[in-house]
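One chain of protein is taken out of this complex; the other chains stay put.
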Amino acid sequence: MEIERIETGIQKLDGLIEGGFPSNSSILVTGPSGTGKTIFCIQFLLHGASKGEKGLYVALEERPSDVRREMTRFGFDISAQEKEGNLFILDVANPRARLPSKEKYSIQTQFDTEHFANKLYEMISQNDVKRVVIDSLPALTFHFGDFGEIRNAIHEINNLLLELGCNVILVSETTDFREGVSRFGVEEFVASGVIVLTYSDSGSKMTKNLLVLKMRGTKHAVNRYPYQISDNGIDLQIV
Amino acid sequence: MEIERIETGIQKLDGLIEGGFPSNSSILVTGPSGTGKTIFCIQFLLHGASKGEKGLYVALEERPSDVRREMTRFGFDISAQEKEGNLFILDVANPRARLPSKEKYSIQTQFDTEHFANKLYEMISQNDVKRVVIDSLPALTFHFGDFGEIRNAIHEINNLLLELGCNVILVSETTDFREGVSRFGVEEFVASGVIVLTYSDSGSKMTKNLLVLKMRGTKHAVNRYPYQISDNGIDLQIV
Amino acid sequence: MEIERIETGIQKLDGLIEGGFPSNSSILVTGPSGTGKTIFCIQFLLHGASKGEKGLYVALEERPSDVRREMTRFGFDISAQEKEGNLFILDVANPRARLPSKEKYSIQTQFDTEHFANKLYEMISQNDVKRVVIDSLPALTFHFGDFGEIRNAIHEINNLLLELGCNVILVSETTDFREGVSRFGVEEFVASGVIVLTYSDSGSKMTKNLLVLKMRGTKHAVNRYPYQISDNGIDLQIV
Amino acid sequence: MEIERIETGIQKLDGLIEGGFPSNSSILVTGPSGTGKTIFCIQFLLHGASKGEKGLYVALEERPSDVRREMTRFGFDISAQEKEGNLFILDVANPRARLPSKEKYSIQTQFDTEHFANKLYEMISQNDVKRVVIDSLPALTFHFGDFGEIRNAIHEINNLLLELGCNVILVSETTDFREGVSRFGVEEFVASGVIVLTYSDSGSKMTKNLLVLKMRGTKHAVNRYPYQISDNGIDLQIV
Amino acid sequence: MEIERIETGIQKLDGLIEGGFPSNSSILVTGPSGTGKTIFCIQFLLHGASKGEKGLYVALEERPSDVRREMTRFGFDISAQEKEGNLFILDVANPRARLPSKEKYSIQTQFDTEHFANKLYEMISQNDVKRVVIDSLPALTFHFGDFGEIRNAIHEINNLLLELGCNVILVSETTDFREGVSRFGVEEFVASGVIVLTYSDSGSKMTKNLLVLKMRGTKHAVNRYPYQISDNGIDLQIV
Partner (left out) sequence: MEIERIETGIQKLDGLIEGGFPSNSSILVTGPSGTGKTIFCIQFLLHGASKGEKGLYVALEERPSDVRREMTRFGFDISAQEKEGNLFILDVANPRARLPSKEKYSIQTQFDTEHFANKLYEMISQNDVKRVVIDSLPALTFHFGDFGEIRNAIHEINNLLLELGCNVILVSETTDFREGVSRFGVEEFVASGVIVLTYSDSGSKMTKNLLVLKMRGTKHAVNRYPYQISDNGIDLQIV
């Protein structure tokens, strides 16, 4: 029984993990500020969209309009895919800021996990969404006080998305340049795959590296591969 | 008086610990994300099943369906053993996510330690289960606030399983790559054996290592043995 | 589609980030005590003022009169630009200290996030402000107890400023000389750009370095560039 | 005035500390998981028993039946000494797990410090017990919330045992392989002697070491002595 | 526009910072125990007194009588200056200890921030005080629970002193020999100058060093300068 693979949008990465993410799994993409986590996710969604797999980007931190604008830098035309009905953006960033959203899809200003889960359920099932990005988990979990609550909330959202048959990327973050994998030390155990974007520090220059730490049902090396953020997005330096 | 041994499912590991785990003991398997803790546990259960020792896998984090699927990668046919009545999976992952379970064995959505203990008691005594895996402890202990409560809850579940005559693997986790043995710093003292799966970091490549830190009633070296996750599961690199 | 650029006031820095900050974005300027964060911000505002882009400096920590005085050191004549109507200072430092403000613009002594947001809205929209500096975030967030509250408050103020079309600098701080990017470990994920002012320690002498850690929509190196605080402000040592 | 000495059961250790522990004192035996703390304690009790000094082992973590079984490994026949009336085991492990105890001596399921102290008093005074092992303190202190409460509870139990004229070993634990002496950072100040069992890490191999950190009224070196856990228990590698 | 300078009382330090502290500013003097922070402050006050600038020393930790006595060591005759009306000591140390004060100036036993601020206002305005030392901030902030409260209290006292036209030294402390600048990680951002007194450790000998970390409106090197505490107080080792 072969596990179906979901292409990541980064061809060289697919080559490292048997062709892509295992289908119907959730992958944690994590790292410190500035490593290109959002770029990674948009590449993932647009690659799917280009093949007819509909995508949902849940914008919890950055405003959808900013994401659209910044991605033009890499030739990523989000609006075009939105018009085609291949990509949906759910604006949670403005509601979190108690600001009215100008977006087509948004959530009410005061929402809880149940509302959020219902909204995800509605958008995914009505639009036949296949790829989902939650950007980011820590921005979602601001309600939750302790370890147990956060762990359960992430577990709950994650399992809902998997039950709906989605291919999921969860974004988290680290505050240290060199160690640790996630904000809460929990996200990596909920996800079935973990990709760490990290810095290595050589003198005054910092190099970006991608590490596939975990990928269930997949044979992969646990190496750090340097990458650059080029005009086309994440560019893995593998010969 | 010779202590009876329970084969682990990894022959080379048995060779390091006088033939296997001491019978009727609980072994902590711990390590950071991506080291293959679940694979280790499934090998343990399937090896028992192949010898007629019935096994119970308590899925607290990952959905049973995902575990089944991912294990096919290593030629581990969980479903076949389930059909034979040699392996049982208790779905706690979906109930924790407030989702209905499609599994044969599951627990109600809102459960407490007493419910959980009763369910374990029922499944083990009715089915003559010999091997039990709790994957994982931290996902179980989300209810508990402080050190004392967590320590007692783990102690309570662990002793129940031992009283029932089981051979137990408790799974825990560490968030740091290099140091620490468990999430709460308590699990290793409750278990009578501790196996740490860990990374060592050599330049851009990370190597996995297995360390038998503790194994009561057993003479063993406290060395780090490198291993790979091969097509057949955990593959210890011992000559 | 080219992203519009906002000159920073430091020509050599503009040269590192495609001509300046992306327009309508918020940049975190952070670092330990004594690295010249306020100088950086005033340069940013005065450069805008010199081109007719009106600026707002929100003084949360230091008294406006002290800022004016100290900046004369670098030939920065804040008062002149205030008289021209090109620069506005909102005094929150005295109200925070329960002292009466002698400034033209100040906030009432007991204020909350809503009052603060309204005041910002009023000053920005009435005066056509284009550049805003919040100096500093930690001094603002003294009301807030936990991670979630702080994250949301920063998110809320930040998004309001962006919705108003401003080019924003948020100032934060670190207590360690060598690691970490922000006080709360949150600010860097809210901002779309991060500039870290930091020390490197060589023997008994400490050198200041500027690092562009993140700049969305911008190609930039992640190098540490040494700088000095000269008679003209921040002086990047790039040949 | 010569201080009376209590032989430890490890002859080479006696040689390091003027013949044994000072009589009527409490010694902390501490270290990470897997260093043989329980073996150390059983050696201490059995050595006393062999000389007619009655011993009490308070089993807070591990079940008495497991301790008995595992110790056969080293030729330590606990049951024989129990039958002789030279060794008593108080089962607190099963009551802590809310399980019925099959042991002759146990405590009720819900106990507090007062009950526990009374039980100790009763067993020690009725049976003329001379040597007491509390294995372990952290398992006892699960009730206690803060630093002060824990410190006082340990102080209280410890002083009761000393008032009763006992020679006491308190077991504690550390979670780090390399530093720290105890779980709470308090135990070492309550005890009048401290023996640290620890790992040193040389490449892939970990060596066990014994360190006499403190021994009141005793001249001793503060060296780390390597030891092995041999077929006869703790085997100090001193020539 | 030249910034007026306040001589520090340490001539060689004046030479490092353009002649002295900027007038009407607050300088944080901080460091671990034993580095001579109080000596630094008394030198500052006595130098002012010798030029007719009246000084106020707020004794929060050490009793005024002890300060007077110890300073005789360096030929600093505090009492003489008190008699002249050039130096005032406010005893908060005894009231904090619920002891009656024998000092001329003290505060009632139970005081809060408002009382304290009023007392400062009264003493400064009635006596035309120019130089103020608060020794120390952490002893003052014992009322305050969280980060925000402490930050605000320090901010409030500091700004009051500046509004009254004073030249202020705030004393704080660090518990680590090697890193960190202050107790709360807040003080250095409130002050407009930061002088760190610190140890460097070379073998068995510890050397004291002075570091001007921040001095607003002032050009200064960020070097560590060794100093000794000689018969005349702080003695900077600059050739």
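In this document, chain identifiers A, B, C, D and E correspond to the written order of the chains, with residue numbering beginning at 1 in each.
In this text, a contact is a pair of C-beta atoms (placed from the backbone, for glycine too) under 8 Å apart; a residue touches a chain by one contact, two chains touch by 3 or more.
Everything numeric here is computed off the predicted structure, so don't read it as measured data.
**Q** Taking the whole complex into account, name the chains on display that the unshown chain touches.
**A** D, E
**Q** Which of D:T109, D:S125 or D:N159 sits in contact with the chain that's absent?
**A** Of these options, the touching residue for the absent chain is D:N159.
**Q** Identify the residue among D:V29, D:A59, D:V181 or D:I234 that touches the chain left out of the display.
**A** Of the candidates D:V29, D:A59, D:V181 or D:I234, D:V181 is in touch with the missing chain.
**Q** Thinking of the whole complex, not just what is shown, which of E:S50, E:T72 or E:Q237 touches the missing chain?
**A** E:T72
**Q** For a quick check of understanding: of E:L164, E:M206 or E:L236, which residue touches the chain that isn't displayed?
**A** Checking the options E:L164, E:M206 or E:L236, the one contacting the hidden chain is E:M206.
**Q** What residue numbers in chain E mark contact with the hidden partner chain?
**A** Interface with the chain not displayed, on the chain E side: 32-34, 38, 61-63, 66, 69-73, 93-94, 96-99, 136, 138-139, 141-145, 173, 175-177, 183, 199, 204-208, 229, 231.
**Q** Go through chain D and note every residue touching the omitted chain.
**A** 1, 3, 22, 24-25, 146-149, 151-152, 155-156, 158-160, 162-163, 179-182, 185-186, 188-190, 192, 194, 209, 211, 213-219, 221-225
Assume only the chains that are shown with their structure count from here on.
**Q** What is the touch distance from chain A to chain D, in steps?
**A** 2
**Q** Where the centre means the average of the CA atoms, what chain is farthest from chain D?
**A** C
**Q** If you average the Cα atoms of chain C and of chain D to get two centres, how far apart are those centres in Å?
**A** Roughly 59 Å separates the two chain centres.
**Q** Chain contact topology under the given definition, line, ring, star, complete or other?
**A** It is a line, because the chains touch in a row without closing up.
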